[in-house]
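Here the complex is missing one protein chain, while the rest keep their positions.
Up next, chain A:
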């Protein structure tokens, strides 16, 4: 058994630096003249995954395959008797179901041809499960358990179910409970992915072709072994990678168209996100979608790029004449119109669900569409190269993002600093303003004060003069006058004293004289009456 190309695809170059060389060597062991090698590689990859699983799961998967074989027999026996089923080559499909491995490796051309013409709808679900190696009895048991649990995504799933016309417009509408169950169960099974809008679209073709638990197993296989979950996980890196690969492929297939779209400002994520996230089910007719599923399940998820590139190339001449608005509309809604069968081209009524048409021919040239798409060469080697580039860009962007975050943090700190300085500045400024105001006030009052000052000075001058005058007066007049007066008064006093002394002496003399006179007249009686 050749090593599957996919096992080397999607590896991290940092951990496996020689991956490209390995891939080159490996790639050369496949015959790439046709797309056969992709069938083989996908199968080999699934088998490789299988061998790495634990014995219980292996047992469970093997039993699952046996069950499918039995189911196939039942369908063959019942359907085989109806006329409509006569077109089916039961023998060959039986051989495929019985030994898919053998068929993939020995009759690759036949298998490729059969699948590219579309798997008969009666056994489509069987073939899908055989090719994907998905039916796992243990997982089915687990599903029955999950189905009864509640998921936080229930509301969102229910809400989207009622508004998904791809689902509500088709026969499967009576399977809405089953569809709800498998999407809900998946959200429980893979909580990292949970529920993402778009998953319902992925689930519709499954539930139309398999029973409920089988649909769940197939969904899980697509998610895990086909890498679909990378499209739906929180960062949606799988989607961004597919978009990048698409860009690079388009660039090499039609540089003119690539440049035109770039000049018009159109990025692939604007229109192709919905192609990849729903396997074209968002806007494309169901019978086209089922044919795309046939290829994706047998060749791997990357084959969706073939359809995308083919559709856009086939519409190249139209697209080159359109500008931004019209381009977006056309890319989303009208790409597949180019495959409307000639007989319907003039009927305006391009119904979305052509299989309801009562016509022997399909509304779309489905075989042509699939064949053209398969002719687009998408070499895993190129994809690996693109992925390396993508990782490199991603790394750079991460670094840039980190840098930006760091700068933002720094910026934040600086802004805080600025705020602080601003605050400081403001308070200083306020102080400054106060000071200025005070100064202004002072300046206004200064002349008054100066005036007052000079007036006061003058006043002082006057007072000083007065004092001087007074002092002068005190120094000359007052002291002499008083002394003179005192002298005069003393003189006067002395004279008075002298006068008084003289008068006393005179009085004394008079008294003595009187005494003498009394003595001379002792008996004078004329004084007595």
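Rule of thumb we're sticking to: contacts are C-beta pairs under 8 Å (C-beta built on N, C-alpha and C of every residue); 3 or more make two chains touch, one makes a residue touch a chain; residues count from 1.
Operating definition for what follows: contacts and distances are computed from a predicted model.
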item: Record-based protein name (UniProt) of the chain missing from this complex, from "Eukaryotic translation initiation factor 3 subunit G", "RabGAP/TBC domain-containing protein", "Mitochondrial ribosomal protein" or "Vacuolar protein sorting-associated protein 21"; value: "Vacuolar protein sorting-associated protein 21"
item: Among A:91, A:235 or A:342, the residue in touch with the chain that has been omitted; value: A:235
item: Listed residues A:181, A:215 or A:278, member touching the removed chain; value: A:278
item: Option from A:329, A:343 or A:375 whose C-beta touches the chain left out; value: A:329
item: Of A:269, A:334 or A:388, the one touching the omitted chain in the full complex; value: A:269
item: Those residues of chain A which, in the complete complex, touch the missing chain; value: 156, 159-160, 162-165, 196-198, 201, 232, 234-236, 240, 267, 269-271, 273-274, 277-278, 282, 325-326, 328-329, 332
